[in-house]
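Presented below is the structure to which this report refers.
With one protein chain held back, the other chains of the complex are shown just where they sit.
The block that comes next holds subunit A.
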Amino acid sequence: MEAVNLLSSNRYTEKQIGYLFISVLVNSNSELIRLINNAIKNDLASRNPTFMGLALHCIANVGSREMAEAFAGEIPKILVAGDTMDSVKQSAALCLLRLYRTSPDLVPMGDWTSRVVHLLNDQHLGVVTAATSLITTLAQKNPEEFKTSVSLAVSRLSRIVTSASTDLQDYTYYFVPAPWLSVKLLRLLQCYPPPEDPAVRGRLTECLETILNKAQEPPKSKKVQHSNAKNAVLFEAISLIIHHDSEPNLLVRACNQLGQFLQHRETNLRYLALESMCTLASSEFSHEAVKTHIETVINALKTERDVSVRQRAVDLLYAMCDRSNAQQIVAEMLNYLETADYSIREEIVLKVAILAEKYAVDYTWYVDTILNLIRIAGDYVSEEVWYRVIQIVINRDDVQGYAAKTVFEALQAPACHENLVKVGGYILGEFGNLIAGDPRSSPLIQFNLLHSKFHLCSVPTRALLLSTYIKFVNLFPEIKTTIQDVLRSDSQLKNADVELQQRAVEYLRLSTIASTDILATVLEEMPPFPERESSILAKLKKKKGPGTVTDLEEIKRERSSDMNGSAEPACATDGSTPSPSADLLGLSAAPVTNPAPPSSTNGSLLVDVFSDTAPAVAPLAPGSDDNFASPDLASSEVVSEEPADTVHDADELFHKFVCKNNGVLFENQLLQIGLKSEFRQNLGRMFIFYGNKTSTQFLNFTPTVICSDDLQPSLNLQTKPVDPTVDGGAQVQQVVNIECVSDFMEAPVLNIQFRYGGTFQNLSVKLPITLNKFFQPTEMSSQDFFQRWKQLSNPKQEVQNIFKAKHPMDAEITKAKIIGFGSALLEEVDPNPANFVGAGIIHTKTTQIGCLLRLEPNLQAQMYRLTLRTSKEAVSQRLCELLSEQF
């Protein structure tokens, strides 16, 4: 409060201290802000440049939304007024920039924008420096409006780079003319593609060449500041060259320049050169040029003393890798891995695994590489990596025998990593028979080898090994008794771990009771996995993304849901990757989901086998209707589950959302689900709000968005995981990112499972993501409309529906609905004013589909006739269905 009083003082000292106090100590949300704003307003109006400067600095330092509300209109005026002092202009420009970053919606665009662009021509270089920052940020968001800045920036830059080092007086920094301004101008130019005007383009190329030439000149000073400033401009110029990616000549020159830096004695320059080259490697023009530096980069990996530089070298090797040098790069990375810093090992492991897979000409090389990887850095080999190697081995017949032989040999080592045991166990369990012919790897030897590792392994690995053993029973009947003995031993049958115990008991029974036929069917070889994006790549992407580095727990959660496509435990039959517990059979998840129950009698026998040992499935709850209405049931432990495929009957609510984006989607006694969504072109985002209406916590709260197989290729949905507990009375939010790839019919289903009290709740509702959400309205004249209408006269393009009105026939409501549907409502197109006509374009990633529609009401009959014409039959059909439900 005292500080606020100081602000209104006329004394400079008091004012200054007041401002300092506020800038340092008051954070954006403080209550005092309103009082402070008043004092600032007075100072801004004071016309005293020092006071104005103080006030502007204060606004920029605090930069809160309240500040923006109060001053965002005022500052542009100060900025472009003719009589404002240069120093005030500078402060005003940056102050406005800060407000624009905090609250872009509050800064009004207007006449001032064009005048701001002309500040690039200002005589005062300080003003240009400050204005360039502002223009860059504004241009990023409104590229069209600031297009003229390109030619101005180019001419300014050209004047700077060609000036003699003394021309710019105090703006020359250690013989480099205006380095800060040059960097900012080059950055501004990176907001735009290469200039179209050949004259401007020529001038820019000249500038860039001059900058590259200067790098070759002998330094004008020995000071590090001189070279730093010069190279700062150079690196920014190279960024621009890479951004434009259109001048092969410049790209190659840039690459050669960076090549020189790779061996520079300054660590900083080596670091930056490696970093910059990474982006150059992705340009087709310079990829080959980058590759010529491979030896230097490998050398950097071996000799650099700073881990951050080595990390850059790894990145660059990864970026420059292609089929021609993959073997060399992978070998070098593996070498480096032995001595690499712990902090970057996991990343290197992922990179090696990806490169090995991507550029594998020969899959034996791939298998060797991954096994090496496990040998060298087993602890850093995440599940994805060894899941992936198994996927590949299973999908490729030609490598299975080799893989079995190699893992068998690798397992001979006295101490081997647990991950190797897992891979070994899995592969021998599947393909051990391929090497059993060799007496050195006979079934018994294989079994003994694996079993010798058994006791040193963790529970999940032991569980996996038990599955391998039962697979051996099928593959090698001759060692059945040996295996049964092992399963029967007390350490298995009476193991303290439930999972191990259950497996031992079940497998033992299975091997004694079932006939060889049944065994052969149950323990069949795994079917090939469907091809999909490498899970490792997905992980690396995620690892590189912001924010994921700290939250390991979250990564893990995402991992498991990623692996299986849903949060449910995967069964052997539907899992596209081995499930986290590496369950070969899926027995522990659900005993009845076997791929093909041999026959009905055998089937029941199978159930018998399990039912007397493991009552895994709890009885189903009697009725599904009262699941939600029975808090009394809460105490009793009942699993109530609706059949997964019945979608909750909420069709009516679903149709409500066809013409609107926000509202309540579902509500019962326990839970309310609200939606808010936004769509633009083929993209959208939906916010789902889950409200707990009870006073009790929901536990294990897992909402899953499910796309049917038909829907999956057409609609990309990405969901963020939500917190598994929802407190009583609380609300959690989930974001779904939506991308429409092609037109689609069905709606995705939102499945929600949670535990309320003692009951397990499971419900599904259709998520109202419908094709019409990707509509962009199109205005057109009557003539245009009918011309297009005639063009779409093919009977397949038209769909018509005549239906009875479900709601009162009100013209205004109908209009609102058509607009809500997404198409433009065209007035005065139809000769009959009672009819409604609309037009729009459906945006999907692959195509755009023009749609025309006409709705003819018949008041007497209380009927409508709806006609849709689009270029695609399925689209006409779907839109007609959706819209017919609305009236």
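The rule is short, and it goes like this: a contact is a pair of C-beta atoms (placed from the backbone, for glycine too) under 8 Å apart; a residue touches a chain by one contact, two chains touch by 3 or more; residues count from 1.
Just so we're on the same page, contacts and distances are computed from a predicted model.
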item	value
Absent chain [UniProt protein name; select from "60S ribosomal protein L6", "AP-1 complex subunit sigma-2", "DNA repair protein RAD51 homolog 3" or "Glycosylphosphatidylinositol anchor attachment 1 protein"]	"AP-1 complex subunit sigma-2"
Of A:D167, A:D197, A:D306 or A:D341, the one touching the omitted chain in the full complex	A:D306
Residue of A:R34, A:K77, A:H118 or A:K141 touching the missing chain in the full complex	A:K141
Touching residue (missing chain; options A:P108, A:G663 or A:G758)	A:G663
Listed residues A:N37, A:S91 or A:S441, member touching the removed chain	A:S91
In subunit A, positions touching the absent partner	11-13, 16-17, 20, 23-24, 27-28, 50, 53, 56-57, 60-61, 63-64, 87, 90-91, 94-95, 97-98, 101-102, 104-105, 125-126, 129-130, 133, 136-137, 140-141, 169-171, 173, 178-181, 183-184, 187, 225, 228-229, 231-233, 235-236, 239, 267-268, 270-272, 305-306, 308-309, 311, 546-547, 549-550, 631, 662-664, 669, 672, 674, 676, 678, 680, 685, 687, 689, 691, 693-695, 728-729, 731
